[in-house]
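Just one protein chain is left out here, and the rest sit where they should.
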Amino acid sequence: MLRGESLAAVRGDRRLFAELNFDLQAGEMLYVGGPNGSGKTTLLRMICGLVLPVAGRVLWGGEDIQSLDDAYRADLLYCGHHTALKDDLTGLENLRFASMLGGRPVNEDEALAALERMGMFEVADLPARVMSQGQKRRVNLARLLLTRARLWVLDEPFTALDAAAVEALRATLADHLRAGGMLVLTTHQQASFDGITVRHVEMGQ
Amino acid sequence: MRGPGLAGIVGGVIVRDLTLAGRRPVDVMTAVIFFVIVVSLFPLAVGPESRTLATIAPGVVWVAALLASMLSLGRLFNADYADGTLEQMLLAPQPLSLIVLGKVAAHWLVAGAPLVLISPLLGLQFGLPAEGLAMLALALLLGTPALSLVGALGAALTIGVRGGGALVSLLVLPLCVPVLIFGAGAVEAAVSGMDAGAHLSLLGAFLVMALCFGPWVTAAALRIALD
Partner (left out) sequence: MAVNWFKYSSPASFYPLAGRVIPWFAAAAAVFTVIGLWIGFFVAPTDYQQGEAYRIIYIHVPAAWMSMFVYLVMAAYAALGIVFNTRLSGYMARALAPTGAMFTFVALWTGALWGRPMWGAWWVWDARLTSELILLFLYLGFIALHSAIDDPRRAARASGLLAIVGAVNVPIIYFSVQWWNTLHQGASISLTQAPSMAKTMLAGMLVMAVAAWCYTVAVALARVRCEILERERHADWIGDALARESRS
């Protein structure tokens, strides 16, 4: 389904990685490991099509994602380092706008239900400016409950989450994988799910 | 078709940016106040002689409008870049150029339209005749959207760049020369009793061209900037 073929990336004058290959099928997870600065985030952004590879290509269903363009993005959900929340909008407004951008507008009830499942019902009407880092993360991750994207690309999703939220997120990810979804993940947490094939890419070697 | 539809995404982005602007009304006001102050400085510098003022009025108002629209360009993409929402816009399954179009439209409503509305008042201060006042507003109505569209390209190219604010002006102002010439020319023609139709047509042609290519080129610039 998702394939990386001899990918290479350069930042400034520095070569981050080269000849990187991976292959991911439906219901599988790709674990991207490695020390800080080894190019994990760059690889994830490359998988999303944000970073152009210096060499090689990323294939989705056998086609280059650069030529698939909008069609590929409809299948994709990316959570990066930033929480992608506007400080001046409330949790609810932020979530609804993010869902609309993701190609699937939701009404207020659906958005509230997703926030509730993330335990964030009480911040629905608060501007993001007053939320804690962990709360912002959880509002952002509520998008996972509303999307129809098959490929989730998550960059350190467990950062700043408390133990209960980590468990809830793990359950959401497991559900997604069991339903045939795909997951690309970087994390320092232990990340394996019962009965799910995990593929590994080790960076910085 | 899935998703919010093409018009829906433009509308959605406009509503969102207007909501954001509404939460920070002072930011919106600064560009308008800047416009008024710059225009008011000219009589102080040139002298209160009413014939001179009426002659330079179209040019003064246009240059001030040009500078005021530069001022607000920094906010167009930089805030969204800093908090990661711009990245999500690039990953949206809808064409990025439509999202850009929505953002530019919202920017114009907030930063351009007030200039159009307030310009007859400033023209009055400079002693422009009635036909000149109407033409000033009309020319700005056609010209300021073009300034926003061209400015968006400059803003996209300089995202996250140090010294971005001054750099945007350096990139965008030379490209805006035709708008300035046709816009100020239309008002001058109207004041001196000539037909301003040719000026307005050229201004309109520039706007149509900017509408067709601007969002598309700006989208390309955004993809380069976030690479």
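Per-chain residue numbering starts at 1, and chain names A and B are given in the order in which the chains are listed.
Assume a contact is a pair of C-beta atoms (placed from the backbone, for glycine too) under 8 Å apart; a residue touches a chain by one contact, two chains touch by 3 or more.
Because the structure is predicted, anything quoted here is derived from the model rather than measured.
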Contact residue for the chain not shown (choose from B:Trp62, B:Phe77, B:Phe126 or B:Phe182): B:Phe182
Touching the absent chain when the full complex is considered, from B:Pro25, B:Pro48 or B:Pro174: B:Pro174
Residues belonging to chain B that touch the chain removed from view: 153, 157-158, 161-164, 167, 170-171, 173-175, 177-178, 181-182, 185, 202, 206, 217, 220-221, 224-225, 227
Residues belonging to chain A that touch the chain removed from view: 10-13, 15, 52
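Methods note: only the chains that are shown with their structure count from here on.
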Separation of chain A from chain B, taking each centre as the mean of its C-alpha atoms, in whole Å: 36
Chain A partner contacts - residues on chain B that touch it in the complex: 2-4, 8-9, 12, 16, 19-20, 23-24, 83-85, 87-95, 99, 223, 226-227
Contact set on chain A toward chain B in their complex: 48-52, 70-71, 73-74, 76, 78, 80-89, 93, 97-98, 100-105, 127
